[in-house]
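Every protein chain of the complex appears in place save one, which is left out.
Then we have subunit A:
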Amino acid sequence: MSTATNEGRGMMGVPAEDGTTSAADRALLPSARPVQLIDPAGRHTHDDRYPLPDGERLLGVYGRLVTGRRINDQANALVRQGRMAVYPSSHGQEACQVAAAVVLDEEDWLFPTYRDTVAVITRGVDPLEVLTLLRGDWHGGYDPYEHRVATQATPLATQLLHAVGVAHAAKLRGEPTVVLAMCGDGATSEGDFHEALNFAAVFHVPVVFFIQNNEFAISVPLSSQTVAPSLAHKAIGYGMPGERVDGNDLAALLSVLGSAVDRARDGGGPSLIEAHTYRMQAHTNADDATRYRSADDVEQWVPRDPLLRMRTYLRDLNLLTDDGERTLSDEAERIAAAIRQGLNTEVDVNPAELFEYVYTEKTSQLREQAEQLREELARGADPAADDAGDAPGAGDQATGDRP
């Protein structure tokens, strides 16, 4: 098995003659500043290593950005209307969401978290299937194999190891699959984050670890997670390159992530990309962000909005016209309407399904329990009526029935 000890990689901390860090070590270091190709004012800023994607590509991906923003807004509205239990919004992080999905080929895999709904939809998964999780019909709504998108991970950083395993299996079979694994800044404190990076490096597998540093883990700021110079610097400890990128700059994200994906596909091994972005809204609708950050803090990020700068850039080049904008917003609205309509339609949940997938074949115990529930339902029992707190009308009745 090819491990990091050959090919001049790994264990290379041999100091250069003058006692300074070797060139090989320095090559793992991230850029001094996050890579930026289009600044918040919409102007191209040159970078020696990362080329600016061409206008047509940027225009195409900008459309996904508009749709992504619309999906976030629509999902928030549906939570307020009681159609979904909760929605962890990626408002403000849409450039990361879209870039993570579009840099991958069909045979690649995406490993998203609960906040990465827009990335999953951008990859091609049916929005209603994605939102099943948050609507509460089931713990997952889509077939991971259909678009090669893993389930949205809730336990932090656990999915990064799965990404390593998928990549490892593909490598053993000689398949060109690249895996892009997403996590947030808070997740970098979890043990699984470190184990995933280390395993990926040791087995030299094609994984791009993509951190969206949105500065908060619910209420805890990044300064309480780490005192490392940057999250991208953590890559060095595992012998892989780290890079940081302006997470609100779609062009830079496409270029940096694209380069990491190419590198992984060409046998260059894993790398770690940190995107600097900001969670513009609360952790979820159940969170109150005013308890831990000021409106002024959030205000500072408004001019850095990922849609704003890309729109300005494309309009200045006349790539985006009034007509073009209307087309994009119509398309976004069409998708939002489909989501609205889908989530406003009641779905019949099937309690018999509870026992179906625990094992490939139901155990005798599960057969008994499924039968018990079936009989309860057949004689008209309604377990939901016992939840006094949830349904005021029916609940009062049920409480009254209790001895």
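By definition in this document, contacts are C-beta pairs under 8 Å (C-beta built on N, C-alpha and C of every residue); 3 or more make two chains touch, one makes a residue touch a chain; residues count from 1.
Keep in mind that, in the parts below, contacts and distances are computed from a predicted model.
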{"item": "Listed names \"Alpha-ketoacid dehydrogenase subunit beta\", \"Phosphate transport system permease protein PstA\", \"ABC transporter substrate-binding protein\" or \"5'-Nucleotidase C-terminal domain-containing protein\", matching UniProt entry of the absent chain", "value": "\"Alpha-ketoacid dehydrogenase subunit beta\""}
{"item": "Residue of A:Gly42, A:Gly124 or A:Pro144 in touch with the missing chain, whole complex considered", "value": "A:Pro144"}
{"item": "Residue of A:Thr45, A:Asn76, A:Asn198 or A:Ser329 in touch with the missing chain, whole complex considered", "value": "A:Asn198"}
{"item": "Touching residue (missing chain; options A:Val35, A:Ala100 or A:Ala163)", "value": "A:Ala163"}
{"item": "In subunit A, positions touching the absent partner", "value": "1, 109, 138-140, 143-145, 150-151, 155, 158, 160-170, 172-173, 191-192, 195-196, 198-199, 202, 353, 356-360, 363-365"}
